[in-house]
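Structure incoming, see below.
All protein chains but one are shown at their positions in the complex.
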Amino acid sequence: MTGVLLSAQNLNLSFGGVQAVREVSFEVRRGEVFSIIGPNGAGKTTVLNLLSRLYDVEGGGRLVFDGEDITRIAPHDVARRGIARTFQNTELFEHETVLKNLLIGRHVHRRTHVLSEMLFTPAVARQEVAFRRIAEDVIDLLDLQHYRNQVIGRLPYGVRKLVEVARALCLQPSLLLLDEPSSGLNPEETEDAAFWIEDINQDFGATIIMVEHNMHLISVASNRVMAMADGAVLALGNPAAIQSHPEVVRAYLGD
Amino acid sequence: MELLQLLISGLSQGCVYGLIALGFVLIYKATEMVNFAQGDLMMLGAFLAYSFINLAGMPFGWGLLCAIAAMASLGVLLERIVLRPMIGEPPFAVLMITIGLGFVLRAGAGAVWGNEPRSIISPLAGGVVRLGELSIGYENLAIIGGTALLCLALFGFFRFTRLGIAMQAASQNQLAAFYCGIPVKRVFSIVWAMSAAIAAVAGVLLAPITLVDPMMGFVGIKAFAAAIVGGFGSFKGAMAGGLLIGVVEQLAGLYLPTGFSDTSAYLILLLMLFARPEGLFATMQRKKV
Partner (left out) sequence: MHFLFKTSYRQDTRLFRHNGQRFWYGLLLAGVLLVPFAVGDFYLGELALVFIYAIAGIGLMLLVGYTGMVSLGHAAFLAIGAYAHTWFLQLGWPLPLALFKATVITALVGAVVGLPAMRMTGIYLAIATLAFAVIVEQVIVHWESVTGGFRGIGVPEPMLFGADLGTPVAFYFLCLALLLLCLLLALNILRSPTGRAMTAVRDSEISAQSMGIHLARTKSLSFALSAGFTGLAGGLLAHQLGYLAPEAFTLLLSIQLLLMVVVGGLGSLHGVVFGALFIGLLPQVIAMARDLLPPAIGHTPGLEPGIFGLILILFLIYEPLGLYGRWLKIRQYFALFPLYRKSTFRRQKHFLRTERMR
């Protein structure tokens, strides 16, 4: 099923005097893995933050997701639309267990309200069971069984990154935003990342936008790559073309 | 004319709030800990000055200096015993521990000095300056003047001295400050000493107006509101907030029905929190993810 899932048009954002994102426009097709690369400070994470509505787009920029203009929606409505994300420095719920974190990921699918929850009606009980089923599917996908009941605070970094992804998956998103999934991972874990990214894309059916530095992971996992530098788009194409693009090489290696 | 008179007393009361708020902000800027016991430190400073001046018979100036020195040492002691174990703990725990500290200080003061209000023998007592129809008490002048001097000194300290810059570093990223060789724990001790010293000065300045008794520290709560109105984390803000509340309180007493004067500090606080939560001089921003 092809077709444009997300369209970002003329994204602009400045912090104080610094222009972090400059006239960035791109389209992401349904079902693809779309990577964003660039040297530090290029504005990649800022673009993700704009997409997930943590920052407001300035000027006349627009975000269109699945045919709907989401430029001005509230941050908590983003998840409702089916967009989930991970964070560069994991933002997990530190005092809860892995399972609880995943269950929070199911929040948008909640059909009960506070009064019935206080009484723990059968509908609430059924919902809890249904949530746990989905959470278990995700745990299976990412091999997190050992860590299910452990508190996040005691987990090693690599596992935390997986839990972040798992939590985002529990939302059953149509679009998954990954912010540097391989940063801080050892080579083995990075190899695994290539596999579960593919699993998420193929088996789970989620479109993925990925900010990454690891060129190997990008060339193996992505369909298309967008290179950024100094807040602007340098080039957009398939991994091989981008890697040999003269402007991209110059931005990374300097003149 | 009555208005101008009220303005002056509002300004001087506001200066006291501002001084206490300065003490808060000093500790907050340097350690990001909230010291709910600041008002009670002020109370202790006033009592110590009372002991030195009234009971031991020292001249006012020397008594004041001794009280400042004593409070500074007490500040270091408190930091070592009570606050040092709290490094690395969540801010809520630190807030609660300073609340507890406040209670202990109050009980201690009550046990040592008793609960009747005292007044400190002061060379400024009773003297008035007349400007036309205006009469300004010496105490009010002392408060306003003393506060201005202190603010200037603090400004210079943070801007120009090595220690001041080290404090700013320690407050922004403790671990990094450690790595840079800044003795973070010593910096904390010094900060607490300074804050306690400022509190002592505030106590002595306030004593002629409210008299010295263990409950004197409750003024600290209004000073807290002042610090927040001004923008917690900013010295200018602490002063501005204090002055604002001091003046509005006096005006409320004149123009509004009873009860409003007492609560005006809190109403301003709530208004500010509604309209502009960061305060007048904002220092808080969104966390960057």
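Going in written order, the chains are labelled A and B, and every chain counts its residues from 1.
The rule is simple: a residue touches a chain if its C-beta (ideal position, glycine included) is under 8 Å from a C-beta of that chain, and two chains touch if they have at least 3 such contacts.
Please read all numbers here as calculations on a predicted model, not as lab measurements.
S.K.: Quick check: which displayed chains does the absent chain contact?
M.R.: So, spelled out: the chain left out of view touches A, B.
S.K.: Touching the absent chain in the whole complex: find that residue among A:Asp56, A:Glu91 or A:Asp143.
M.R.: Per the contact definition at the top, the residue touching the missing chain is A:Glu91.
S.K.: Of B:Pro85, B:Pro117 or B:Pro183, which sits in contact with the chain we cannot see?
M.R.: Touches the omitted chain: B:Pro85.
S.K.: Using the touch definition up top, pick the residue from A:Glu117, A:Glu191 or A:Asp230 that touches the left-out chain.
M.R.: A:Glu117
S.K.: Pick from B:Leu4, B:Ala56, B:Ala107 or B:Leu256: which residue touches the chain that isn't shown?
M.R.: Hidden-chain contact among the options goes to B:Ala107.
S.K.: If the missing chain were put back, which residues of chain B would it touch?
M.R.: Missing-chain contacts on chain B: residues 31-32, 34, 82, 85-93, 95-97, 99-104, 106-111, 115, 171-175, 214, 221, 224-225, 228, 232-233, 259, 262-263, 266-267, 269-270, 273-274, 277, 283-285, 287, 289.
S.K.: Tell me where the left-out chain touches chain A, residue by residue.
M.R.: Counting over the whole complex, chain A touches the hidden chain at residues 52, 54, 74-80, 84-85, 87, 91-96, 99-100, 103-108, 110, 112, 114, 117-120, 124-125, 127-129, 132-133, 153, 167, 171.
Just so it is clear, only the chains that are shown with their structure count from here on.
S.K.: In whole angstrom, how far does the Cα centroid of chain A sit from the Cα centroid of chain B?
M.R.: Measuring from centre to centre gives 47 Å for this pair.
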